[in-house]
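The block underneath contains the structure these notes are about, expressed in structure tokens.
The other protein chains are all here in position, but one chain of the complex has been omitted.
For chain A:
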């Protein structure tokens, strides 16, 4: 079972629960799944799902706890919240095939675009609700380590994880040690925490003022670097090793990366150049611009409404498969109706999917 199917069945069988509670529990379970995925990188998403209690019985127990009757005693058949295709008969269908009611479904690595967008909206709702309620309290009491500016000797470090809200993050390559500094602040309060023997977490503190910018110099011995921000921009000048970036509205620019790159944003624009190995880029409404490198292994690009632009060097060989619902496809200035485009020897597989964004493929000038 895929994660989406699990969540779909759960949500469907919680029918009758008010929307806020449903939203709550679905996001809570999603966070739970995210947590399990982080803790068990060796397991596939499906494996994690398969080890969970089936969604039907989880839903049954939740219904019980919420004081609802058993699933199936439906009063009105109110439309399921993820069902936006307007097919009323979809409700009556067997819960084991929730995908049957979708007319258009774009899936990238188990993740359904429509679902991703819905999730983004759900998250936005919670942001808003939290702000409205102005809840006090923070994570300060958990660990509060004021960090002097640089010089952590961490040669064993393999994984660095950075979290910030509005701070811009700049990544540079380091020949020596890992360095973290924040130019504007005298003594930035960052949270530095070892999570496992070779993992370092760096985060800005909740409730405290953030520095405007965080500079990171990361040595190549750090295999994995992941960064997430809310509104902060991420600018990677030079990186050796894999890179994973998630932002909500922050823009992402990667100038050079020797290693796999994965970027996700909600509304932030994404611009990548000289990225080698594998590229995986997705956004809801941000625009994507990629300058393909000769050393690229494979490229995967997806957007909901954002436009996609792919520039490739002379002599490049790739096989593109493009899917768009209402966007236009243009190759070297010419509009193409084809969903498959072959360039040169067709070596590099490129998958592009978008709902309403336009796709432009262009040779470097």
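Please note the rule applied: a contact is a pair of C-beta atoms (placed from the backbone, for glycine too) under 8 Å apart; a residue touches a chain by one contact, two chains touch by 3 or more; residues count from 1.
Note that contacts and distances are computed from a predicted model.
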Next item on the list: Tell me the UniProt name of the left-out chain, picking from "Glutamyl-tRNA(Gln) amidotransferase subunit A", "Oxidoreductase", "Transcriptional regulator, PadR-like family" or "3-oxoacid CoA-transferase subunit A".
Entry: "Transcriptional regulator, PadR-like family"
Notebook entry, point to check: Pick from A:9, A:29, A:222 or A:348: which residue touches the chain that isn't shown?
Noted result: A:29
Notebook entry, point to check: Any idea which of A:228, A:283, A:324 or A:353 touches the chain not displayed?
Noted result: A:228
Note to self: I'm checking contacts with the chain that's been left out. Which of A:64, A:212 or A:364 qualifies?
What the structure shows: A:64
Check: Just one of A:163, A:213, A:331 or A:360 touches the chain that is missing; which is it?
Finding: A:163
Margin query: Touching residues of chain A against the unshown chain: what are they?
Written below: 24-25, 27-29, 31-32, 34-36, 52-53, 57-58, 61-62, 64-67, 123, 126-127, 129-130, 133, 135, 137, 139, 141, 163-165, 203, 206, 228-230, 246-248
